[in-house]
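Here is the structure we will look at.
With one protein chain withheld, the remaining protein chains of the complex are depicted in position.
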Amino acid sequence: MVEKAREDKMALADQIAVRVREDSGSLGKLTALALFLDEPYGRKEEELNEAILSFGEGDRRDIHVLTDANSGRIYLYATPHVCAAYADSLLLAEGKNPPAMIAETVRRESSLYPRPTASPLFLLPPYGLGEEELASSLEKLKGCKDFEDIKSFEASTGVIYLYSERYLTLPHARGLAEWVEVEQFENQ
Amino acid sequence: MEQNERLKKAGHEEAQRAAEVLPGEKEGAGLLMRLASRRTFLTMGVATVAAGLTSTSLLNAFLAGPANAGKMPVIENAKGVLLAEPARCSGCRRCELACTEFNDGKSHPDIARVKVYRNYNFGPQGLRHGFYNAQGGKFGNMRIIQETCKQCPHPIPCADVCPRGAIEASPPTGARVINPEKCIGCKICTGACPWSMISYDPDTKKATKCFLCEGKPECVAACPNGALKFIDWVDLTKRTPPRSAVYRKAPDASCQACH
Partner (left out) sequence: MTTYGWSGKVLRVDLSTGRIWTEKTLEKYRDYLGATGIGYKVMWDEVPTGVGAFDPENRIIFGGGPLIGTGSPCGGRVAITSLLPTSLPELVGSGHMGGHWGSELKFAGWDAVIIQGKAAKPVWLSISDDAVEIKDARSLWGNGIYRATAEICAEMGPEAQVAAIGQAGERQVRMACIMTGNSHSAGGLGGVMGSKNLKAIGVRGTGSVKIAANKREWKRLVNYVLSLAGSNNQWVVPSTPQPWAEFHAPGSRWTARKGLYWGAANPPVETGTCDPRDLNSMGYRCQKAVFDLGPLAEQFTVRMDGCHSCPIRCHIQLSVPSAERYGVSRFAANTCIGWWGGRAIKKYPDGPRGMTFIEGTVVGKHMADDYGVWCNYGQINRDFQYAYESGILKKVLSEAEFKSIPFDLYEKGSPEFIKDFIRRIAFREGEFGFALGEGTARVAKRWGFGRDFYGFEWNMWNEKLGFPKHHSVENGGQVGALINTQYNRDAQCHSHINFYACGLPLGIQKRLAAEVFGSGDAIDAFRNYTPMNAFKAKFAKWSLLRKELHDSLPLCNWMFPWIASPLKERGYKGDTTIESQLYSAVTGDRKSEAELDLIAERIFNLHRALTIRGMKTKEMRKEHDLVPDWAYDHPRDAKPLSPGVDKMDREDMQRAFDLFYQECGWDRATGAPTGETLRRLGLASVAWELEKMGLMP
């Protein structure tokens, strides 16, 4: 009886792992754990919570668990199809708070590379905003105190760039944007 | 050397004779099966071949032929074949390099068993008037055709003409493979393949052809574009126009036993 129960548990963890690998591999997406509550899986929450304990080690060391701090939702992804940094971006996108997603991403790029961020980046996966949503989010960013370090400017091509003044100065950001927009093509 | 020359001459003569025997079939050059119709029985163990035969009478027919004692044609299809996807090929020729460097320890496109170099400039039809617009290759419509061995079904043109029965089906893939112990480098087979897929290696002084790398083709692994695939055998012979006219042999008594 005990063995049977363990088998079931293993089978569920494996079932989840298969689905997660597929989502990560062919779609580059997170898999919400809640998905397995519904048909065709129809599993109970306790079962799922127990199953995910076996992720990150052994045969399932490629499966990773992420929790959205705001919603408490649990997501899964499989490396190397999806890497941790991309999973973080996917999680930001799942948060359905575009201004926060944009600000977080811009800060990362301004401090890390360092470089300003071309706003059309947010039209692409993993962010996937629509044109209008992007425009309205950029508007919202401007007035918000939480994001007052996020500044924007227009490159000579008309593309709007964003940067965090915690990490970059306007002249540096402008210089880098002009390189990407115009000058790199004249310097091959 | 002298023997080689004699054999080569014999091969030519035989090819000519075959052309006389089957004049009407010339038009059907696209259909390999009608082209090659003579069997050169290979010296294989009977048991190996028998496994591929479905009819006892067929087997008996082979065993009965006095001239063919101990020699059997390869009837069984190969298990795998290389499939090329020209739209994906970008002409780097790493397949030719992998084929020869990892199998022969030298870079030698001329003997590679996957052939891109000869189609690279102008396509399989070679240089034609108006090449810059209509034909294949880098100077034409940019399409590059990678040619691979079809691992022909019976009757196998290269195996058929080999005077030494040196071309055999080899496990695990059933690839038609040149047995270097038997090959005498007469080059007759190089002229028998309708797609010119057999080469002569000047270093070993033997013919060489695709042997599917014992089931793990190097060219497939090496292609940076995934433009070559190793698939379950399908008959590609009828889908691919031949590259050149070929030597062939007249059917002999053993053919008539089955046909």
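A and B are the chain letters, set down in written order, and residue numbers restart from 1 in every chain.
Keep this in mind: a contact is a pair of C-beta atoms (placed from the backbone, for glycine too) under 8 Å apart; a residue touches a chain by one contact, two chains touch by 3 or more.
This is a predicted model, so every value here is computed, not measured.
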#### Entry: Residue of A:31, A:54 or A:89 touching the missing chain in the full complex
A:89
### Task
Using the touch definition up top, pick the residue from B:98, B:145 or B:175 that touches the left-out chain.
B:98
### Summary
Hidden partner sits against chain A at residues 24, 28, 80-86, 89, 112-115, 118, 121, 124-127, 169-176, 179-180, 183-188
### Query
What residue numbers in chain B mark contact with the hidden partner chain?
87-94, 97-98, 100-111, 117-118, 120-122, 126-127, 131-133, 137-144, 202-203, 221-226
